[in-house]
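Here you go, one structure.
The complex is shown incomplete by one protein chain, all other protein chains being positioned as in the whole.
In this document, chain identifiers A, B and C correspond to the written order of the chains, with residue numbering beginning at 1 in each.
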Amino acid sequence: MPYIPHTPDDVSAMLDAIGAERIEDLFDEIPAHLKAGSSLDALPEGRGEMEVTRLMAERAEQDRYALSFLGGGAYQHHIPAAVWEIATRGEFYTAYTPYQAEASQGTLQVIYEYQTLIARLTGMDVANASVYDGASGLAEAVLMALRANRKSKSNRVLVPEALNPRYRSACDAIVRNQDVALDTVPFCGQAGQTLTDSLSKYEGEDYAALVISQPNYFGSLEDVDALTNWAHANGMLVIAVVNPTSLALLTPPGEWGSEGADIVVGEGQPLGIPLSSGGPYFGFMACKQKHVRQMPGRIIGRTVDLEGKQGFTLTLQAREQHIRRSKATSNICTNQGLAMTAATIYMSLIGPDGLASVAGHCHANTQKLADKLTAIDGVERAFTAPTFHEVVLFLPQDADTVLARLAEKDILGGLGLAKDYGMKNAILVNATEVHTEGDLDLFVAAMKEVLA
Amino acid sequence: MPYIPHTPDDVSAMLDAIGAERIEDLFDEIPAHLKAGSSLDALPEGRGEMEVTRLMAERAEQDRYALSFLGGGAYQHHIPAAVWEIATRGEFYTAYTPYQAEASQGTLQVIYEYQTLIARLTGMDVANASVYDGASGLAEAVLMALRANRKSKSNRVLVPEALNPRYRSACDAIVRNQDVALDTVPFCGQAGQTLTDSLSKYEGEDYAALVISQPNYFGSLEDVDALTNWAHANGMLVIAVVNPTSLALLTPPGEWGSEGADIVVGEGQPLGIPLSSGGPYFGFMACKQKHVRQMPGRIIGRTVDLEGKQGFTLTLQAREQHIRRSKATSNICTNQGLAMTAATIYMSLIGPDGLASVAGHCHANTQKLADKLTAIDGVERAFTAPTFHEVVLFLPQDADTVLARLAEKDILGGLGLAKDYGMKNAILVNATEVHTEGDLDLFVAAMKEVLA
Amino acid sequence: MSNETKLIFQHSRPGRSANAQAPRPVSEGQLSAIPASLRRKQKPGLPEVSELDVVRHYTNLSSKNFAIDKQFYPLGSCTMKYNPRGANRAAMLPGFLARHPLAPASHSQGYLACLYDLQNFLKEVTGMKGVSLAPMAGAQGEFAGVAMIRAYHDARNDDGRTEILIPEAAHGTNPATAVMCGYKVREVPVGKDGDVDLEALKQACGPQTAGLMMTNPSTCGVFERQIEAIAKTVHDAGGLLYYDGANLNAILGKVRPGDMGFDVIHMNLHKTFATPHGGGGPGAGPVGVSQRLLPYLPTPMAGLDEDSGEYSWIDTDTLPTSIGHLSAFMGNAGVLLRAYFYAMVLGREGMIRVGEYSTLAANYLLKRLQHVGYTAAYPERRASHEFILTLAKEAKELNVTAMDVAKRLLDYNQHAPTTYFPLLVPECLLIEPTETESKEAMDDFIAAMEAILHEAKTDPDMVKEAPFTQPVRRLDDVKAARELDLTWSE
Partner (left out) sequence: MSNETKLIFQHSRPGRSANAQAPRPVSEGQLSAIPASLRRKQKPGLPEVSELDVVRHYTNLSSKNFAIDKQFYPLGSCTMKYNPRGANRAAMLPGFLARHPLAPASHSQGYLACLYDLQNFLKEVTGMKGVSLAPMAGAQGEFAGVAMIRAYHDARNDDGRTEILIPEAAHGTNPATAVMCGYKVREVPVGKDGDVDLEALKQACGPQTAGLMMTNPSTCGVFERQIEAIAKTVHDAGGLLYYDGANLNAILGKVRPGDMGFDVIHMNLHKTFATPHGGGGPGAGPVGVSQRLLPYLPTPMAGLDEDSGEYSWIDTDTLPTSIGHLSAFMGNAGVLLRAYFYAMVLGREGMIRVGEYSTLAANYLLKRLQHVGYTAAYPERRASHEFILTLAKEAKELNVTAMDVAKRLLDYNQHAPTTYFPLLVPECLLIEPTETESKEAMDDFIAAMEAILHEAKTDPDMVKEAPFTQPVRRLDDVKAARELDLTWSE
């Protein structure tokens, strides 16, 4: 019996102790006619680890490709081997949420360090122990802003069109149940940015918050200072959605405008988490000290034990569902602990200068790639705004067709923007520190062939 | 500086404490003209983990093949994931030889358990903590037999021709330096076995030991009882060379003949160690209690501490080079500890019945494969002896040519016997529990094509 | 000689780095396209440490955790069963790790095949008609489930339904979820025997009832015997029935939520399907639905074109009634792959054994603990896969609380059960051994519990001061909350 240790002797001894004859007797409180609704025929016969591993290895092989320039919210980065060799140690991998603090100081200290790292990276005061991902994190941030903005009575939040469309739709799917409305701020078609001009029509209206994405979905850098100041001047909180790698180079949200953003969320995947078909990643979330009691999710505090020795423990639990139930800040319980642990190890290994180099290479490689691609006849940059590590290019042909033909050559050449923005000829392209000059040239050569 | 933590500040502080100005000063005892014989131009510039990993991943990819039926001393087996996830935990992976027993009880207990497992598997009294591999282990066993056989004055040992030729040559390369001669006992060309008949000419001669390989290189099973009794009757010790997987089904050397073998060695690779181009594997070595003081290598004993609590420690160190120097039983120091650790975990996971199933499938699959292949015109079994999980087949064409053509189809179809035995048309084929019916059929189909 | 571990920041030295890990710095010229006004002025305060510093620091920190890989961990409601290492290896295969979530379907057939199979397995074991793997944890599964209930009523313009009913023993995520979905929560009392107070339920039900959320077996560790009557009551009132699948382990292969009348269910793969808890997550909370909720399942899901044999994504373009995406991509893929591995190894016979042996273990443990002197909260009932002890007597007579016993267990190298949940049982310990623990492991736990009861009687002060053997003694939680120290500074 895979994963079940009991021998026939064990079973009889246990049944004896219980005073039952057969295991089936233990289910005698279940109405008989409800039982055994199926003999589970849709399931295969059990197989050994060897066979299942082989099957899965064959399936994993099936999905291999040579080269990818897909971004759109998940990015290829070098992940130091130490990250997952340590994160998957049984002590981290098979522990539960640290409810028994004395027996969980390992996990608790990791989270405390993680909170510190995120706070420092974003320039904020405090951070929580992770939410599911960047997009659902944005929903939490929106709900949090509604609670935190005491001045506003509205259930509305301004969201830029240039924000990752997957974030917009997930956020909407979550918050609309509480009748929260997300109003869309259009982007400038030339610049590929959200201009304060386009905000003027909302002046004087009651919105709880403005969301600012840096960079935005097009990879463009927004004028975050102006946007932040505008929001604050109009009584709104600022929710920053940021890429963590970029923060090694870019102004942290805590320093945007004259007062800084109020809440920061983002996708933690770039910090040492494999692409892995979209998860598990983790959403990071940080805020100003004064909002901490409105923040959802677990928070760890440093304290002392009976003997005055430093120790770590779950704190502010009165925000959480297991204590506060229907009055909790969120229903989140299980979070993305292991991914957060990996990110903590990653950030420690990569260090401030290392992260700046990673960010720098991402930017420089993307610039280089864009230059090489736009040297092809008919390929040009769609927007004028400066970019971080993604860029939108116009192709002389239908983008989805071009991408499909590149895929036949096992090159994933970017994401089409037809579905989300109606830009049929546009692709969103990303390069990071993992791409060599040779990789870029391979892509460019393939693109030339396809367009020829 | 990869893997070096020192900052410029650290360096000056350290130099200050030393009272030196520059690091170079610390090398002032080295005659100047000897220094800097090279600026190491043959070495490339250092690269990051990312680049080196990518390069090595590409090289690893280069060597992939679809299907292999190679054996000849190293065998494909299912390795439970737990084996190496645990063996590569830093506590095992980065510890040294357990010289400080109190701080090494983990490794020490693992070795004690391993000794017990090997003793039980082989039916012997005691085992050491591993030697380099099966072949060098045989050399150690030969040297040990010379010391242990007090009745014999000779420097000669009988070795069957049907023993793995790589074992014969490695053993010879090691022992001939002490003027030890290995005399070859031919095998029976029909049976593919070592018959006692062929031994009769050595009766009455002084040999320190007879080596018996079970199974032998051809996969054939020897009549180990007869061989053992013959050796003992002629004043020789018996050195058994065995495949550990087979011992789940076959009589353990400790029970061979009326007295059992005296020394047992073998290649531990089948016990959870990946093929990995030939290493690291480990040689296991066991013997009767009375010979333990002649055994080379580390041995762990169970004892008690100051407070009477059970503990484990290196023992019988007076056999070893670090104590006994030129009088040691061997020069071995570093052994194959981590592979032995993995094997200990493997044996615990697989259990007695599991190992019997593995062995059974290896045998049954090889039988099935031989049947399928000999159904092809002109392909036949070379020998009549029963086999374990390898078998020699005659092909209707030159074997090396056939194997090369199979390799072009990415099937490694076995090992040629031309070089070692002059059998130009023969191949040695192995199947194990990892091969599915589909795998066998693929091989057979490819063989048909090549022979057609 | 203190076992206080420095913070990683305390190892930091300016200019130190693990520099095999980062590419060479880029020149300022390569960054010239980024306007200076957007550039960070000071480098972020990540630690500057060596690779060895990091490896050593986190290796040492890890050793300050209890974990299934090291200890018996009978945390009720959490199903801390063995997490197969083979599942970890399979999910970490390079091909799976490297796949971008937005890779085209042509380059996703292997992955989609795993998801598609898993969806079908889950449908079968729960008796539901459709499954979406999208939710990222149990609570997100609950959210999806209740959002579907809402979408269902909305689609019928049945908009007076503003309340979700929840038994008082329910897990905190249930009420919190109902609120996140815009509902009011009405609690339903639980009787002395652990079953829902049916009369009270009947009174609570009405046209304002959107649905009822419950688990069965409940968090009282007993099977709700009136489940059919409950289902009828809620359905008759026009409400839907939500099954919190956190306790599915108890009945896997024995009775299916679909057959009990539930309309929607979430499963905790990080419980029932043995994926690891990772010190807090990640999990996966797939949802299953009955026929009428099929149109609302969260996207994306894996679909199969039977003719071509090609897998594809079912997304909001093909399922516009869906409640939509709950995350940027499609859920915790790596967790799903681990669950898939587990399901494939167990197969149909294995699934049936899960419920049987987890129930056997819990009933054994309960009986033995009663025998050494502990009090069951529901002595007349069978245990499900878990059960509750109440230490009300000990608290009163010896002043030794459930928390004290929990802490003292740590000294015996046993993880504590869940304490003080469900809230309705005073001084309770919720104990769940799971099917993967041997009788010997349970016997060791029983011996520890017996010893502690003896200590409670002979030396209660000692027990109240426990633990003594952990990296820290009991922590000052009040100070932690009052003098918030949430990030480190020099």
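Methods note: contacts are C-beta pairs under 8 Å (C-beta built on N, C-alpha and C of every residue); 3 or more make two chains touch, one makes a residue touch a chain.
Note that the structure is a prediction, hence the values are computed from the model and not measured.
Here the chain not displayed is in touch, across the complete complex, with A, B, C.
Among B:A191, B:I376 or B:L412, only B:L412 touches the chain left out of the display. Interface note: of B:D10, B:D206 or B:E259, the residue touching the hidden chain in the full complex is B:D10. Summary of contacts with the chain left out: across C:P23, C:P47 or C:P84, the touching residue is C:P84. Taking the complete complex into account, residues 1-10, 48-50, 80-82, 85-86, 90-91 of chain A touch the chain not shown.
Remark: the residues of chain C touching the chain excluded from display are 1, 11, 13, 16, 20, 50-53, 55-56, 59-60, 63, 68-71, 82, 84-86, 94, 345, 411-413, 436-438, 440, 469.
The rule we apply is simple: only the chains that are shown with their structure count from here on.
Between the CA-based centres of chain A and chain B the separation comes to 47 Å, rounded to the whole angstrom. With centres taken as mean Cα positions, chain C sits 20 Å from chain A.
Annotation for chain B: residues 48-50, 80-81, 85 touch two or more other chains. Annotation for chain C: residues 16, 19, 21-23, 49, 51, 53, 55, 59, 84, 86, 88-90 touch two or more other chains.
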